[in-house]
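See below for the structure under consideration.
Here the complex is missing a single protein chain, while all its other protein chains stay put.
For reference, chains read A and B in written order, and residue numbers begin at 1 within each chain.
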Amino acid sequence: MTAQTQSAAEYALELRGIDKHFGAVHANKNIDLKVEKGTIHGIVGENGAGKSTLMSIIYGFYEADQGDIAIDGRVLKIKDSKTAIASGIGMVHQHFMLIQNFTALENVVLGAESGELIDESLDKARAELNRLSEEFGLSVPLDQPVEELSVGFQQRIEILKALYRGARILILDEPTGVLTPQETEHLFKVLDSLKAQGTTVILITHKLREILAATDNVSVMRRGEMVAHVKTAETNQEDLAELMVGRKVLLQVDKGDSAPGDVKLSVHNLSMTDSAGVKRLDNVSLNVRAGEIVGIAGVSGNGQSELLETLAGITPVDSGSIDLNGHTLDARHPMNPSQVRKAGIGHIPEDRHRMGLINTFSAYEAFVLGYHRNHEYNGALTMKQAAIIADCKEKMERWDVRPQDPYLKTANFSGGNQQKLVIAREIEQNPDVLLIGQPTRGVDIGAIESIHKRILEMRDAGKAILLVSVELDEIRSLSDRILVMFDGTIVGEVPADKADERTLGLMMANIVPDEIKALQAEEPA
Amino acid sequence: MSQHRIPAWITVGVIPLANVAMAALAAALVFWYLNINPLEALQAMVYGAFGSSYGWGYTLYYMTSYIFTGLAVAVVFQAGMFNIGGEGQAYIGALGVGLVCLGLGGHVPLFVLLPISIIAAFVFGGLWALIPAWLQAKRGSHIVITTIMFNFIAASMMNYILINFLKPSGTMSVESAVFDPSSWIPKMHEALALIGISIDRSPLNLSMFWALFVAFAVWFFLWRTRWGYEVRAMGSNASGAQYGGISIPKTVIMIMIIGGGLAGFMALNVVQGEAHQIKLNLVNQMGFTGIAVALMGRNHPFGIVIASLLFGFLTQGGSELQFEYSVDARIVVVLQGLVILFSGALQNMMKHPIERLYLRLSSNRKKTSEELAAEA
Partner (left out) sequence: MDAFNSIILILDATLRNATPLIFAALAGMFSERAGIVNIALEGKILISAFAGASAAYYTGSPWMGLLAGMMASVMFAQLHAFATVTHNGDHVVSGLAINILAAGLTAAVGNYWFSQGGNTPNLVSRADELNARFEPIVFPFAEALADVPIIGGIYSELLSGHYILVYLAFLAVPLCWFVLFRTRFGLRLRATGENPQAVDTAGISVTKVRYLALLVCGLLAGFAGVYLAVALTAQFSPNMSAGKGYMALAALIFGKWRPKTTMLACLLFGALQAIADRSQGAIILGFEVPVQLVEALPYILTVVLLGGFIGRAVAPKAIGKPYVKERA
């Protein structure tokens, strides 16, 4: 009995033996976790380690197969989000849970109305929100539709939503993925002031730097298991990384010097406005030479995706021009993705599920996507199925795609093998220029190393490579030159040896340090 | 994403059968309420549909129409869209067939006229699908709603054309003149009589063979040609298809024209094969039934042939009930509705329990090394 009262005093949240299966996938294995009251507790782990599933269980979005959840020492059955909210749990999801055409005020009130009619709810909420935003530095325009607000504001609305519901435990799932380093800093200040007021914060991330910067305690997850609980002050990046992946990892890739040749891809003053009228690319110019990797760094959503898709012929060019391996692509000379491929450009898309693969297709069908009109795969009327399958088998073997079954549906391969499938398809066509987006997203650590190795091999074989990634480590370890994008423009260029995190972070927030300015003044682009 | 692979015999065998069984059960309740013994009714239906060459003739005649309207839905569905416009497309296809037969009938022999009327059925039906297709491809208008609207527009337009242009003067009923007999597609009983086989008179005509051929051709198109590859890629993942250099607007327009054309083929059976004139309302909900057929046939041409036979049986067997038990002929519509409800709208109701049952049974067995490899 005394133990119970003691834990009630100490722990805001306690998990005992949480277990969750999704079909055959064991997402959470017998998880124990204790979160001290009034602390910021980090949970780190790779993509797919089971962090989000665990948090969704605490928030009542999924029900655990087994195990107990105790809030303030009392064991509770959290069967839906409503119970979680009533128990004082608030959550800021990775993908914001906002109604885009509602105002901030309506979003906060939704589900926490004070009566049958909404006007009184809105009035009451307005007063309370003004108080909260003043107290924690969370001011937002309350009466504008959310869709018109920046990502930073939207995240504040999410935090306000939780606070308005009286959250004493606030869970944030990968909150910084869409923020600049400076916005991130502000967020951490907000979290600190919440902590000072007695709120318990759980911060989920895969970014070790943030864990060290913001938390008091940290728990590490790996493959559905909780593998360590440590005090933040007593650990460091290397130790955490090792715990996360289960063995020593080389954060730096060995690579030799590049030997750049002719310019294979050049972009001149490229601009692009999307269907909603937002300028996505603004006067972008860049060159990529044969035998070099040019990395594009930036917070996601600053035009990198649009740049890649425009170069690949998926999005049409508004103004400016592109020289693709000797072919001109501009508003007057549009090229579609298959013409771009014919010009010797390979494209590994950022999101293989959205673009690179067709989930219902068998591996052999997926292996010719984009090349399915090539004459070696086609007869007069029919596709040469036998030839395609033989070709697929050969490539699967060369790239060690497992299982080596050309008939297996692409959806049934693991993430790493799916990515290998896409990379193999594009590289095997032997393009002169490779456009690569997020090559290791959702890929396990073993596959990451081999993918990085392949990319460097392509560079050394004289290919011109443009690499877009939101993982700064990836950009820094692979690129020969780094361009930073912000709000559709190229903020500046940094040679790989000068690209430390601080410099890149500032540039990602559109602040160019003086020494970089000086560099650019020396050699005009 | 499915973590466990459910074998095909469950997905395309057990689950559809369970759905039909549920529909049959519900139908039995309706029959029981209408004071008809369900088992006797089933017997009467089977006898009415398959008990004589006359019954077979009608069943296969309906099957022929359903193959066309079912394929019209299915090909478009393979591209990830819903074509609810079969009703109107078939109606306009009938205009094409009718104009060819009225214009050329008696002037050219059937072997010259038939290819032209086949093309006309396809072109007229296809063009009627073109506007919704274009609006979807270029302006993003939802094709479900526009094709519904186009069914009504087709009905009004055909009404106008029939009254003002095709109705022979001096007649009261709104229908065109009867085509010259030389333009008629031969009836099955006539054709078989030529080779000495005698069957009962029925509306069944040689367009049935065209339907079976078209079903095969659709399969070939979808699974053996690069155009079919592009259609299926788009249906499964439109942005993936776009990444693969497939033009979405072109594919939308192409597949809708094909879908509309397939619906138009229905007129060969109903107009050139049977009615021999353009009548008001000749499609008579068969375009809508095509949706049910496509659903039951899982949007696969071979499945559609089987589902068409089932719906042909329902239609013919059901109308037999009318004579057997003074029940309203529209009992057939109830049966169709129940099949759509249980095989379509409620298909997951049986799917999940059956899959769970299978997984429970199979997890008792040891995992084979093959399965383990697939998970790695």
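Just so it is clear, a contact is a pair of C-beta atoms (placed from the backbone, for glycine too) under 8 Å apart; a residue touches a chain by one contact, two chains touch by 3 or more.
All values derive from a computational prediction rather than experimental measurement.
Per the touch definition above, the residue from B:Val14, B:Val332 or B:Ile354 contacting the chain not shown is B:Val332. Here the missing chain is touched by one residue of A:Leu76, A:Ala112 or A:Leu519, and it is A:Ala112. Only one of the listed residues, B:His142, B:Lys250 or B:Arg356, touches the absent chain: B:His142.
Listed by residue number, the positions of subunit A touching the unshown chain are 22, 52-53, 56, 59, 61-62, 80-82, 84-86, 91, 93, 96-102, 106-107, 109-113, 115-119, 121, 161. Counting over the whole complex, subunit B has residues 1, 30, 33-35, 82, 84, 131-132, 135, 139-142, 144-146, 148-150, 152-153, 155-157, 159-160, 164, 285, 288, 291-292, 295, 327-328, 330-338, 340-341, 344-349 touching the chain that is not drawn.
Definition applied: only the chains that are shown with their structure count from here on.
Inter-chain centre distance (subunit A to subunit B, centres taken as mean C-alpha positions): 45 Å.
Residues 1-5, 220, 224-226, 229-230, 232-233, 236-237, 239-245, 247, 359, 373-376 of subunit B touch subunit A in their complex. Interface of subunit A with subunit B (complex): residues 22-25, 312-314, 336-341, 347, 349, 354-361, 365, 369-370, 372-373, 377-378, 381-383, 385, 402-403, 405, 408, 411-412, 414.
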